[in-house]
Each structure stands twice: as structure tokens, then as C-alpha cells.
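Here it is, the structure, as C-alpha cells.
A protein chain is absent from this complex, but the other protein chains hold their places.
Let's turn to chain A:
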Amino acid sequence: MASSDEEGEILPQYVSNYHFVDDSGASVSFSVLPVRWDVNDVSTNLEGTHVALRGTCSNGIQKIYLPVMGWKFELSYVQPEISVFCKAKKWVMLQKPRKVFEQVVRKILITVHWLHFIKKNPNASEKSVWKHLLKTFSTYEDPPSENDLLDHKGLIMEAARRDKDLKASRSFCTFIGKSEGGETFYEGVQTIIDDDGSEKDFFDTACAICDNGGDILCCNGRCLRSFHPTVADGVESQCASLGYRNKAEYEAIQIFMCENCIYQQHQCFACGRLGFSDRSSSQEVFPCASATCGHFYHPQCVARLLHTGNEIQAEELRAKISTGESFVCPAHKCFICKECEDADVDALQFAMCRRCPKAYHRKCLPRGIVHAHENNLARAWEGLLPNRRILIYCMEHKIDRQLKTPARDHIIFPKVERRHTLQLMPRQRKLVISKRTEVSDGFAVDRTAVKKPKLIKKLHDCVEIGNSSETDKRYPAHDFEPLKKSNIIHPDKQALKKNICSVSARSSTVDTRNLLSGNNSLVNSGFYPSKFKQQNIVSSKMKNSIPDKPAMKKISSSLPSVGAETKKRILMLMEDVSSSFDAEEFKKRNVPNTLLYCSRNALEKSFTLGLVEASVKAVRTALQNLEKGCSIEDAKTVCQPEILKQIFRWQKKLGIYLTPFLHGARYTSFGRHFTQVGKLKEIVDRLQWYVQDGDMIVDFCCGSNEFSCLLKEKLEQTGKSCLFRNYDIIQAKNDFCFEKKDWLKVGLGELPDGARLIMGLNPPFGVKASLSNIFIKKALEFKPKLIVLITPKETERLDKNGAYDLIWEDDALLSGKAFYLPGSVDVNDNQMESWNLSPPPLYLWSRTDWTVRHMSVAQQCGHI
């Protein structure tokens, strides 16, 4: 794709600080140029637009001016890439635009990043897409929004035409629907998301290592921290990350715990030293009692902080904490005014230092922290922490110019015995060293950017232990300097000798990474967790081997042994099958719409064990404190009111999630509930009076399909002949007028005019009636004159928009054992029945122009 990296190229590969000018010298966006969809298209006969790229390469050393003729974007990598095609028939990749130029290219950049994100996350909700973009373009004054996409609708459409991933992604469909101005089905779903969106996020949304957001992995332990799992996830902030190689590797871990939590050794947030944190006699560090705080402290450290200058009080508190008494760390009171946070008042929201237990109200935030934007050394960041808190580094911490954060030496993972696999490493290291000299030499001689990517690649090829380094290779060239290995200091000097091998192993990996990301300070700044990197290599190795190696299993001896060759063949066949299976595709194809919406209620990643534990404990502590006579204020710092609400929500969610395990050991799929025939008969008895000769009765979720049969029988007795239509996604037992079809996919033309339509009955409910609402919304498109429904009370009422009137509702009819679980039998092989604690009412809704008629029927029959 990009220009070859032949020796002696004069054109740079990357240009940063760029802007584009036209003939008159005015700024112009590159989006005025034609998009070159076909990379191999190198034709030059493009007249008309004269646009030139200006900017710098080689890290600002070399200024360039290049006439350009077209542009393209590439979405397949970790970051979207935009390149322009210059007159010299070469592609040049764009990095950061000049600050003043940002506004000119804002829309096109947002569009490309949007496309990139929805391609990578086809199922991401609208909300998360924009959350991501907000993060990416956090420096923009106006947050990115849908309006930014509208100008490039043509581009989006064309991109979608060429990329089926894009076309299939949810956000794309929503966008198209919205921009057409038409009602789309997805909008209905949107409201459901918004309902859930009211939930507050309690988990740290920024990586503990680099303090940036993005794709993070939440620790399930008590530390309540998140980490970038792979280098690629934290590439933006040059994060060392947990060092996993790819998604599959860490997704295989069901319950991720960081090593501090596994070994129950946490750092004191005040002094930084590791200490044992398990509840035993030798416990050295104690957790803060606040529900959402994952910090640990030595009793003396936190006591000194809480009672600065008062030795006696501090000593008293120290003794108390040592015996296990709860405390709230200083990070929950403003450092200036010593008041609590009020998340609902802007000025009283907190800014939290990431490196020490210090917090400030927005209003109390020292000027030095807010106004440090000069020299690019910002200390305060909005939009990274949940609940609109500001992430800050207080003045105690020196900001590293390259990292844009303080030195990242703040995390120490406990050290555990090494694994023997690492003995391989020293040899590897030598390679690195020799290559490194080459790098620095080459660098000293030739300081142009053209060379750098190639060198990185070279170096990388040597170092990579057979992994696919695709992402790593794609790092833009950063400035890097020769590294000094002597700077590595082991946290525990006594162990140095014993661990010598591990140290070198560690440095080789750490160095490589640093070299690549242009981040020296990890190593330079002193000790860095050794176990950290090492473990990852071991684990990734071990993990790699698991799927490949089950071949060694023995088989039963009664049969002839299967030769190694055959085994290999069988395993290969298995591999073939599993690799050809695309789980996402399968879900898309096979999961009915209705289930797709349910999965939104799945548990979030950030709903960790540690968080629940901390919250539950905080609730108890807060109540105890209150009983001891603490103020409500103090209790609220331990357990925010929001936590209580959250506990109720969690209980509900978990209850739903665990239902099959809590209640349904003998459950037979698909989790349907049918209405008992007796109840159906009662409904038919009532409904028959409203039906006219020639009407069509549509049961949109017919289940066993008994309702229509009963109704037909009844109507025939009274001499009315009607049409019937019954839909369900699962084969009904009774074939009468049945069509196996998703109700949501039934087209408008398939059913007659609304004046002849009677519709409804028992749709799937879904959580908070979300599914019922979708089913009913669909039914309303047909404008039926009458709708009969068994739906939970939370369902949106049809008279909300004034198009329908309620004739009657009956909430007694379906009480008792009104439903049964088809296909499920209990221990005694009897049909399993079910009842609802609060029975769903039976409703009869009439289109407004039919209300008078239906009302009179209801009165005549005594239904009202």
C-alpha cells in the first residue's frame, strides 16, 4: 500500500503537523480531493484541484511541501489511517494536523474515525460510539456529534457499499435511518438503551498504568482498577499494558484478577510500598471503606494524612485501623475545603489525583493544575473518569514530557517465583542489545524519518518470538534514543542475584516495547514490576500451546490406536471447522431480533466481584457508622446514595441473568411462556363480540397457536367467518394459518387494511417490557382497529399518542397459574406451570375512530 521503503527515497512516509492549502494559499480540507478507493490507481490525469500538503516530517526537522491529487483511508488497523496521494505517485500518511487546521479537517477526521470504530465494533451502541469519539477528539472544543457526519454522507455510503462490515454495523443503519429522516426501527431500540444509560458507572474507566481510556480490562479483585490488556489498546498513550497479545488471549480468562489481587499484596497509595492485604494477623495494608475506592493504605500512612500535624490523634487512628476499624481515605474530601463531593453540582464535583490520595472540588482546584496547558503539559483531563470527575496529576508529580503523564513507575505487582520457561530469554536479550546498537548507530548517522520505520521493523523481526507483530509494526515512528540497560533497578535488591535471569528477560521485553513506543521512562525511571512482563510471556506461551496440543491425549485401549498422522488430520479438520465458524456471523444470522435485544441486558465487564464486595461492605460500614452517631455526610462518603440504587439494579440484573440456574434446572429451551388453554377460552369468549364478519385476526406471537383455533371455532358457532394469520419464530404445534416468521419482519403489504385487522395477544415481555414495546410498535404500523394484549404493566400505553383508546383492562383474568412452560416437565414428568407474582393485565385497545363502536359493544356485553 504505502510507498516502498527503498533506500534513497526522498519522500517521507509520515507527515505531521500538517495542513493543506489551495492555489491561493488558503486552508482547505483534503476531503475536497477525490477519494482513491482503488489503491493501485496511480493515474495522474486529475485536473482542476490544486492542493498542496504542508507539514513536517522527521519530528519537525524537515519541512515539506507536496502537491497532492487524492486521498484514501484505511480502517483495518488499530488506528484509522489517512494517506494522501502526491504528484510524485507516492502515498504519504498523515499524522496530526496543525492545531489551527483542526477545525478545517474536523468533519472528515470525525467521519473516518467513526467509520473505523463502527467497523471494528459493529454491535456497539450509538452511545458507546460517541463516547469513544469524544475521547479520541477530546481536545476539540465542540464535542463530535452526528452533525459532523452529515457533510460526508456520500463518503459514508460509498464506504459502506465497499465494506460489508460497515454496512452491517448497527451504527451505520441508525445513521442511514436518521439521515433519511425516516422512522427507523432502531430508534425504538435507542430509547431502551437510554433507559439503561441512566446507570452510573462506578468502575475506573481509565487504565491504571497510563491513565487513558479505551478498551480496558477490569480487575475482579478489590483494587477496582482497569488496565489496557494489549499494547494495541493503549497505543495512544504509549501504555505498557498488561502485555496480552490479542483479544482471544485475555478473553479466555473469565474472571480477570490483577496480580496484586491474586496474591493479596497491594500497594499503599500513600507511600507506594507493597504490603499484605489479606485479612489475617499479618495484614499490612487496609482498604479504604468507600464503596468505589480501591486504594489500600498502611495504617500509619493514612493516619498521618488524615490527621496532619496531630501526632496523638494520628496514633489513635493508626491503632484503630490496625485492629480493622474502617476508615475513609483522604481522597474523598476536598484537599482545600475538606468538604465532600456532590456529584450533582458541577462546582462540587471532584478532581482526583491519579498518583496520591488528593481530591479537589472543581471550584477548589488550584490554578497551577488547571492552567498548565502551556508547554503541552496538561495536568487535568476531563471525560476520562466516570461521573464527570476530572482526572488530575497534582503538583507533587512531575509530568514526563513524552508520556504526558508522570513517570509510570507507580505500579508494583508482587513478585512470585519465576517459571522455568524464561531461561530461554537471555539469548534473546543479546539479540536485542546488538540490534539496539544498530538502531542507535543508524539513528545517529541518518536522522530522517524515512529510515525509522524500517529499522523498527527490522529490530522487531528479530525480537518477536514468533508472534504476529502486525500491530506493533504499524507504530508511527517516534523519536527514540539509545537505552541504558544499567538503569534498571530491581524493586527488591536482595532478590536481584537470584532473579538475574528474570531481570534480563524483563528488560528485553520492556526495552523492546519502549523502543517502539518511544517511551524510555519506564526503564529509566527505576524499578518496574518484573513479574509483570515476565508473567505475560509465560502465560501467553502457555496459552498459545493449549489449543494446539490436546493431540497428546490417549484414547481408550480397546480400539486400535489412532496413528499420529490420523490424529493430526482429525485435529486439522477440527481446526478447519472451528476457524471457518464465525461466531458473530452465526449470531447475526440465527439469533432472532428479539433475543438480540435481550442480550443488551447482559452484565457489563465493569460489574466485578471486587466492586460488589466493596459496595456491600460499604453499605454495612455506613450503617454501622450512622448507628455510632456519625453524620449522614460521613456515611455518604463511605457509601454514596447512588450505590444503594445500584445494588437494587444489580440484584435485578443478576436475578434475570441467573434465572435459569436459580429456578430452572429442568428447563427446556426456548424459555417461552404459553397461556393456558382455559385462560385463552375466557379471552375468546370476551373478544368474539368485537369481531365482525370478514375481519382478519393476527396473533403476532402465537406460540402453540391455540388461540386462533379457539377463536375460529367460537366465531363459526356465531356464523362469522374470518381470516387468520399466526406468526412465531418457532414452529407451532398447530399448523392452522401458521407462518414461521419473525413478526418484526412482516411487511406492511402482507396484511390487509387496518380497518379489518384485529391484532395482538401475548408477546414476549423482555426486561422492563422492552420486547413487548417492540412488538406493539410493529403492530401499530398496521393501524389495526383493535389490539388485544397480554402485557406487563410497565409496557408503554397505547393511548399515549392519542391514536388508541382503552376499552377495558382486566388484571384479574391472568392471575394464578395462567401460563405454562412448553416442553418442560418437572421431576414427576408433569407439565411445568408458572404464574406471575403480579399478573399481566389483559388489555383491549381500540383505534380512536372505532372507539364509539367498540365501547357500545363493551357496554352491551357488560365488559365495562
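Methods note: a contact is a pair of C-beta atoms (placed from the backbone, for glycine too) under 8 Å apart; a residue touches a chain by one contact, two chains touch by 3 or more; residues count from 1.
Operating definition for what follows: contacts and distances are computed from a predicted model.
*Asks:* Which of "LYR motif containing 5a", "RRM domain-containing protein", "Protein transport protein Sec24-like" or "Aminotransferase class I/classII large domain-containing protein" is the UniProt protein name of the chain not shown?
*Replies:* Options "LYR motif containing 5a", "RRM domain-containing protein", "Protein transport protein Sec24-like" or "Aminotransferase class I/classII large domain-containing protein" narrow down to "RRM domain-containing protein" for the missing chain.
*Asks:* Could you tell me which of A:K247, A:K645 or A:K817 touches the chain that is not displayed?
*Replies:* The missing chain is touched by A:K645.
*Asks:* For the chain left off this view, which of A:V32, A:I61, A:L377 or A:L623 is in contact with it?
*Replies:* Here the residue in touch with the unshown chain is A:L623.
*Asks:* Would you mind spotting which of A:S24, A:Q254 or A:Q860 touches the chain that isn't drawn?
*Replies:* A:Q254
*Asks:* Which candidate, A:L11, A:L654 or A:L744, sits in contact with the chain we can't see?
*Replies:* The single option touching the absent chain is A:L654.
*Asks:* Counting contacts across the full complex, list the positions on chain A that touch the omitted chain.
*Replies:* 220, 252, 254-255, 550, 553, 555-556, 559-562, 566-567, 570-571, 574, 590-592, 603, 607, 609, 612-613, 616, 619-620, 622-623, 626, 632, 635-636, 639, 641, 644-645, 647-652, 654-655, 657-658, 660-661, 664-670, 672, 704, 729-733, 740, 794, 822-825, 829, 831
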